[in-house]
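In what follows, a structure is listed as structure tokens, so that the remarks can point back to it.
One protein chain is absent from this view; the other protein chains keep their places.
== chain A ==
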Amino acid sequence: MLKLYNTELSSRVLLGTAQYPSPAILMDAIKASGTEIVTVSLRREMAGGKSGDKFWSLIRSLGTHVLPNTAGCHTVREAVLTAQMARDVFTTDWIKLEVIGNHDTLQPDVFALVEAARILSDDGFKVFPYTTDDLIVAERLLEAGCEVLMPWCAPIGSALGPLNMHALRSLRGNFPDVPMIIDAGLGRPSHAATVMELGFDAILLNTAVAKAGDPVAMASAFAKAVDAGHVAFHAGMLEPRDVAVPSTPVIGRAVFT
């Protein structure tokens, strides 16, 4: 059972709600993924419009947990205010904290991230920080009050999959008891299985599902891969070796010469 800030969850998939071909496909993908946490954002409303109400009604009908994000924020001030506004609307103290430092890579500004995480944690938020795979930043985020970490494995939406296995192993090994969710960069189910086999606790997906040819089928495929990787991690996998080892018993084989 996955436990995030005292909330127990049976699914290890978190799913973003953006970029789907239609609301119906979004809903079906959420169901197919089995997720219990969906991410949402806050954006400017149009005068005379009720666009947010329609979307929010749809999400609320699912009965899942909601994890609002601070996507698009580039400063501590923007991120903190967006988090406060999200808490007011979504009535949750969960926040996926993003403070972007680079327009091209969407790499988090980890210095601002730590500062914002500290401010929000002190204000009672349960912070889910979108961070890099840097070990020291992870340590600082934990010191700032975060009880969950969300490292990327590659830039958001890049579909590159895990780029730095050493860094990911190092993170997992250094913080064995901290729930860690791989947040960004996954492109295919095998990527998800790979990071789960490293012992990560969950993954957060959006683009890889939403932009797939068949998002609903892809959501299901990712769910299976996550389960497979998680079970495999606990089942004790063989370490690779350079020489062959026969699987069929050698003793008792026939000798024909």
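General observations
The criterion applied here is as follows: a residue touches a chain if its C-beta (ideal position, glycine included) is under 8 Å from a C-beta of that chain, and two chains touch if they have at least 3 such contacts; residues count from 1.
In this text, contacts and distances are computed from a predicted model.
One chain of this complex is left out of the view, and of "Sulfur carrier protein", "Fe-S cluster assembly protein SufB", "Bifunctional protein PyrR" or "ABC transporter ATP-binding protein", the protein name its UniProt record gives is "Sulfur carrier protein". Of the options A:L2, A:A29 or A:L42, the residue whose C-beta touches the omitted chain is A:L42. In the complete assembly, the contact with the undisplayed chain comes from A:T17, out of A:T17, A:S158 or A:T194.
Across A:A71, A:A117 or A:A144, the residue that sits in touch with the chain not pictured is A:A71. In the full complex, chain A touches the hidden chain at residues 16-20, 26, 39-45, 47-53, 55-56, 59, 68-69, 71, 77, 81-82, 84-86, 88-90, 156, 204, 206-207.
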